[in-house]
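One protein chain omitted, others in place.
Then we have chain A:
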Amino acid sequence: IEYVEEAVEAVDKDKWKGIAVYVDHIDGVIHPVTYELIGKARELAKKINHPVYAIMMGHHIGSQCEELLHYEVDKVFVYDKEELDRFKMEPYTKAFEDFVENIKPTAILMGATPVGRQLAPRLAARLKTGLTADCTILDINENTDLVQIRPAFGGNIMAQILTPNHRPQMATVRYKVMDAPERKDAAQGEIIRCNIDSKELASKVSVLDIIAKEKEQFIEASEVLVVAGRGIKKEEDLAMLKELAELLGGQIACTRPVMEAGWLEAKRQVGLSGRTVRPKLIITCGVSGSVQFTAGMNNSEQIIAINKDENAPIFKAAHYCLVGDLYDIIPNLISQIKAGKTVSA
């Protein structure tokens, strides 16, 4: 079937100016994806000579919104109202709509967080505009059309998408896809306090409680895995691999012999007779790389292998092959990561 598109009324693109970033936060703690999007927005805005905006909604967020001025945002629009205390779909959509009507940004970028993933579509439908989900690459044409590239079909296909006849153009982006800019010591740009009538902010949803979640214990759910193989000499040495895993925001996993030794639980074993994992990053330490092991992890996005035997089969599966003794690498790496964390904190 051929779908024929009729001529569409052209939108006046010159009336829409600026790249806006939604400031994703919980109780004033800004989600780092926000800074990554500001970095991307600046790069895009520069190409078309537009300003960069941030929009933040919440309650008692005075000092937090000032932090944004250290990231070269031209204007931060702030809706500070009791009704906007926690994310609630209807009032947040209303305030956002108010911002779009008044400021008319050409594009809006939002983090693909649990909040962004529901607020963005609600707003897009309200504005009757397009929304591209989970973009991994964003670029902009001279005529201000946003070039949006995203995976679909579970990552088996990439699609390049344009929103040529509608403004604003909307896109969500996952955390850790774009690069965060450096924080500048000097603050620049201005904060604009926006008001909206409380009557407009009614909600048919009330948040009753918020409970911190226990850390996910399944290795399949972890984005980062550090795998212990038989190259680990004694059980106590697992502590350093656990520590490394924690520092990288991940979990420890193992090969079958390590599990059979009773050093780690069966649910942490990767491989044919264990779990199949597909993390963003996997670091194997002292793992030879038998086919039974690699069958459970060879679709991982980034595979880093440490083995002192340069002929170890794991190096055929790995993207980065570190030929060396794990005991010469892991302890130093841990202390350097820790040192780096204290500097930037």
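Things worth noting here:
Keep this in mind: a contact is a pair of C-beta atoms (placed from the backbone, for glycine too) under 8 Å apart; a residue touches a chain by one contact, two chains touch by 3 or more; residues count from 1.
The criterion applied here is as follows: contacts and distances are computed from a predicted model.
The listed choices are "Quinol oxidase subunit 3", "DNA-binding transcriptional regulator YhcF (GntR family)", "Electron transfer flavoprotein small subunit" or "Sodium:solute symporter"; the UniProt protein name belonging to the chain that is not shown reads "Electron transfer flavoprotein small subunit".
Among the residues A:K47, A:H60 or A:K176, only A:K176 touches the chain that is left out of the figure. Among A:T34, A:T106, A:T132 or A:S222, the one in contact with the hidden chain is A:T132.
Taking the complete complex into account, residues 1, 3-6, 8, 26, 89-90, 93, 113-115, 117-118, 120-122, 124-126, 128-134, 151-166, 176, 179, 203-213, 224, 247-249, 280-281, 301-302, 304, 306, 310, 315, 318-325, 328-329, 332-333, 336-337, 340 of chain A touch the chain not shown.
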